[in-house]
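Attaching a single structure in structure tokens format; questions to follow.
Some chains omitted; the rest stay in position.
Per-chain numbering from 1; labels A and B assigned in written order.
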Amino acid sequence: MERALDHLIDLAFAEDIGPGDITTESLVEPHRRGRAFILAKEDLILAGLDAVRQVFLRLDQEVRIISDFEDGEPVRKGTVICEIHGRLSALLRGERIALNFLQRLSGIATLTRTYVDRIEGEKVRLVDTRKTAPGWRTLEKYAVRMGGAFNHRMGLYDGVLIKDNHIAVAGGVGAAVQQVRDRVSHLVKIEVEAADMEQVEAALDAGADVIMLDNMSIEEMVAAVEFIAGQALVEVSGGVNLERLKDLARTGADLISCGALTHGARSVDISMRISDDSDS
Amino acid sequence: MERALDHLIDLAFAEDIGPGDITTESLVEPHRRGRAFILAKEDLILAGLDAVRQVFLRLDQEVRIISDFEDGEPVRKGTVICEIHGRLSALLRGERIALNFLQRLSGIATLTRTYVDRIEGEKVRLVDTRKTAPGWRTLEKYAVRMGGAFNHRMGLYDGVLIKDNHIAVAGGVGAAVQQVRDRVSHLVKIEVEAADMEQVEAALDAGADVIMLDNMSIEEMVAAVEFIAGQALVEVSGGVNLERLKDLARTGADLISCGALTHGARSVDISMRISDDSDS
């Protein structure tokens, strides 16, 4: 996660501070020290504390950050998430960038937890998708884990998902699975998308490790799960929302994938209060 | 916008394709050609066509993209947003990245338009904030303009906003405004945050170009606008939502700033259908 975070912090500093924070530069002497409190303004699941740390470390190598929480824990409205001691100019410059990371990542973790709670006790695994903000993949998938769900593949390089177009080009599911197996590491599983029962059968015959039931009705899914009978893992996908979640979980599928965990999340409300150390 | 977009596309390719799209590499010969249609699955305001173009150009320098729409225009559910001709392998690899850009930017433009429509006819200017996803500032602010609203400053370098902490450190509003003026270009205006009438008065005396009324009641805002009487621009901020928008507009303020335009937006539903050119 560190490299992805580093790159985004680079971009964030370039776009927000650029040639200089002209207000703070004009008003705050470099060595003046201060203190800041980051506050939850609504109930949330925390994710992104390390981003906060890295942002302020860039601006002041001696900053100290103290928190009673760890990523993945719930924080109640009105609670202090963490306390930051360092140069006042660093606090003022980094405030918005740090909050932008923390609000967005906690937003995803918080939304994910709502979904996870809905299927508590079910043995199905809720997983994310590749529908993430470009540049944010590693961070958003981390936030999903903090929310209590699981990750699907990271990208096109660490898992195989054979879709319609691939099958058409390869000349059938069997040929597609075989060609991919010859190319990829034996540690990578092969998943095949199926839109109906016929395709499920073909995928199973081709030796798919995982079969994705795409946009099927609950009844079709139940039938498919029974037919597959443990010979492959089963993922259900398409139109996943809070309302249908329980029903999807009860189809017997092993995995439910849900794009909304990342692309449907809004930032949660978090603010920062800064004070000069000479205040009392 | 080009540089910011370039950086994000770099990160997107690294995180999504990385060492290789092992599925497509195994199955699709490099020179096979195809066609794709990008479809609106809900009503939306379009933003991000250029991102789509740049993503596919990286994968196939001879790709052609044809569209009847321009950014900022409304697109109805079920409409083809654009058609793409190029290498099949490029279409398969770029699909998710291109959609991730388009869905997010159109999501912001679409949400913004809802706000803008609510205050149609009012002379107030709806503006965004710095509450954007790190790395996405330039793109999100572009999407806000496509949605019909206006931009506040891009970052800490192209506008001055003097807040509580700055004033405390400088020893008063008057001193703060003066010190900043000496440091910044004569083309940059100075805005001062005020939480009550006393601070409004002080800001006005200090020669602020713009005064931000932060978290005031509608009545206080009306009083402040009257008091300022055109000697400075007036921005209202804090707790801005669709319900209060009309009332805020009628306070007589020149600007309403709203963080939700960017950090409260979700991606809109857009999909892509790919077909092999040998299909018929």
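We adopt the following convention: a contact is a pair of C-beta atoms (placed from the backbone, for glycine too) under 8 Å apart; a residue touches a chain by one contact, two chains touch by 3 or more.
Here the structure is a predicted model, which is why all the values come from computation and not from measurement.
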Copy number across the full structure, from 2 displayed chains: 6
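Definition applied: only the chains that are shown with their structure count from here on.
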Complex contacts: residues of subunit B adjacent to subunit A: 4, 7-9, 11-12, 15-28, 32, 34, 88, 92-93, 96-97, 99-101, 103-104, 130-138, 154-158, 160-162, 165-166, 168-170, 176, 179-180, 182-184, 188, 263-267, 274-276, 279
